[in-house]
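Our next item is chain A:
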Amino acid sequence: MGRRVAHAEGPAVSLLRTEGLSKEFGGVCAVDSLSFAISPGRVYSIIGPNGAGKTTLLNLLTGIYAPSGGRIFLEDADLTGRAPHEFAQAGVARTFQNLQVFFNMTALENVMVGRYRRERCSLATALLRTPALARAERTCREEAAELMRFIGLAEWLDARAEAMPYGALKRLEIARALATQPRMLLLDEPAAGLNSAEMRGIGELIGLLASRGHTVVLVEHNMRLVMGVSDHVLVLDYGRKLAEGTAEEVRRDPRVIEAYLGSALASDCSVGSATTSGGSAGGTAGSVAPTLH
Partner candidate 1 sequence: MKSIRIAVAAGGTLLAMTLAGVLGAGIAAAQEPIKVGAFLSVTGPAAFLGDPEQKTLELYVEKLNAGGGVLGRKLQLVAYDSAGDADKARTFARRLIEQDKVDVIVGGSTTGETMAVVPLVEQAGIPFISLAGAVVIIEPVKKWVFKTPHTDRMACQKIFVDMGSRGISKIALISGAGGFDKSMRAECLKVAAQHKIEIVADETYGAGDADMTAQLTKIRATPGVQAVLNTGFGQGPAIVTKNFGQLGITVPLYQSHGVASKEYVKLSGEAAEGVRLPAAALLVAETLPDSDPQKKVVVAYKREYEGRFKSEVSTFGGHAYDGLMLVVEAMKRAGSTDKAKVRDALEATRGYMGTAGMVNMSPHDHMGLDLTAFRMLEVRRGDWSLIK
Partner candidate 2 sequence: MIARFVSPRIGGLAALLAVIAALPLALSNNYFYEVAILVGLNAIVCVGLNLLIGYAGQISLGHAGFFGLGAYGSAILSARFDWPPLAALAAATVAVALLAYLIGRPILRLRGHYLAMATLGMGVIVSIVAATEDRWTGGPDGMSVPPFKLFGATLSGEGAWYCVVGALLVAAVWLSLNLIESPTGRALRALSSSEVAAEVSGIDSARQKVLVFVISAVFASVAGSLTAHYSGFITPSKLTFFHSIELVTMVVFGGMASTYGAVVGAAVLTTLPQLLTVFKDYEMVVFGAIMMGTMIFMPKGLVPSIGTWVGGSRTRKDLR
């Protein structure tokens, strides 16, 4: 498990930083010149009413969208315009609002894929399965299994992904993301479609991760979850920064209240819709993700 104590200290240096980040689709600004910084070892939540540009922002922060303007820095490295796998290799991992689990594999293999960054080997090695590789694979398996137990998926070790319940799949995605040993973990509505018990579980998990020094970026509709775990909250509205601060500050911010009362219903039913989309997971790949470049 990646214990990055080094990053947990010295919140002065920001781990991820954006400058005037923008993304427009056919003239419509989904994200509008957004600048913010995420300091390491914290739970940083991004909230906002539906269509506020949360998921778009997440896609920008993981390279799935190329920004129309602005820059993205991971510490000093400029990642603007890089491909998703380059973001991943730089240490940015994420989960998806509608599940993107590899349903053609076992749960364990899903997590092992997360370790690709470290396990990758030359073609020759792979074809000949050198003893070294065999050994590496064994440790890979065991550590992946350990990670799954840590995430609370012990009973699903050998299960085929397609045979697992929705709640477990949500956790599986988190495990796969953690397996990349990210410096920053982005969770896109991890609670969407979960019952209250499962949601509490996710909340505890996020807390646990934070306590272990992980930097978690949380996009979530469920206010109880957000307010419970967040150190810092960014409120988006129409792709712009509406407010920013601790959970407390944000909760008291009149603009936020106004924006939310305006669309309280929207946010509720959006949780509902997330459930349905999550239910038909796998098939809905097309809807989240645009073409990779």
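Please note the rule applied: a residue touches a chain if its C-beta (ideal position, glycine included) is under 8 Å from a C-beta of that chain, and two chains touch if they have at least 3 such contacts; residues count from 1.
If you want to know what made the cut, all candidates are chains of the complex that A comes from, given by their letters.
Only a predicted model underlies this, so the values are computations on that prediction, with no experimental measurement involved.
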Among 1 or 2, touch partner of chain A in the complex: 2
Touch list for chain A against partner candidate 2, complex: 62-64, 83-85, 87-89, 92-94, 96, 100-106, 109, 112-117, 119-121, 123, 125-129, 133, 137-138, 140-142, 160, 176-177, 180, 282, 285, 288-289, 292
